[in-house]
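I have placed the structure first, in the form of structure tokens, so that the comments after it can refer back to it.
The other protein chains are all here in position, but one chain of the complex has been omitted.
Moving on, here comes chain A:
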Amino acid sequence: MFRLGLGRAFAGGLCAAPQATASAAYSMAPAVAHRAGPLGGLGRAALPHVLPAPLTGAVAAPARGFASRKHKKLIKMAKGYRGRANSVYSVALQRVTKALQYAYRDRKVKKREFRKTWIERINAAGRQHGIGYSRLINGLERSNIELNRKVLADLAVTEPMSFKSVIATIKQPK
């Protein structure tokens, strides 16, 4: 968005205030020259003798800095959040920061959760065949079966006959 509100485009980004005032005075001068009021009187007195020639034609300068790109990126990460957190940068920043912390932590927790689920399932499946989890694992150790819990749980669900044979192997006297 190009700011042409002062009547002229500025070359090269930020402009110091005095120039703005001068230009404003310059562009306002014809309008207020006739007035008796303070601005009219002062305006004429404040006009510098040599005014900088304003540039004609549009010279592009972003009215916002580059911060808005970063902000939009972050707000995009906050999709689906409640309230102002999905639209306002400062609130979204807090929520997204927390979300990323949780994500970091939970990538590690996920591994634990899955192992828990496998163990629960192995326990249930083992009890169907008469052995609880603790004895089952002990039996695996003794029989030198190196199948891990993930595989065992999967077997219990998808390959019940294989699971059954593993149990049978465990139950064999050594």
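We adopt the following convention: a residue touches a chain if its C-beta (ideal position, glycine included) is under 8 Å from a C-beta of that chain, and two chains touch if they have at least 3 such contacts; residues count from 1.
We adopt the following convention: contacts and distances are computed from a predicted model.
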item: Undisplayed chain, where the name is taken from the UniProt record, one of "IBH1-like N-terminal domain-containing protein", "50S ribosomal protein L13, chloroplastic", "Geranylgeranyl transferase type-2 subunit alpha" or "pyruvate dehydrogenase (acetyl-transferring)"; value: "50S ribosomal protein L13, chloroplastic"
item: For chain A, the residues touching the chain missing from this view; value: 114, 117, 120-125, 127-128, 130, 153-154, 156-158, 160-161
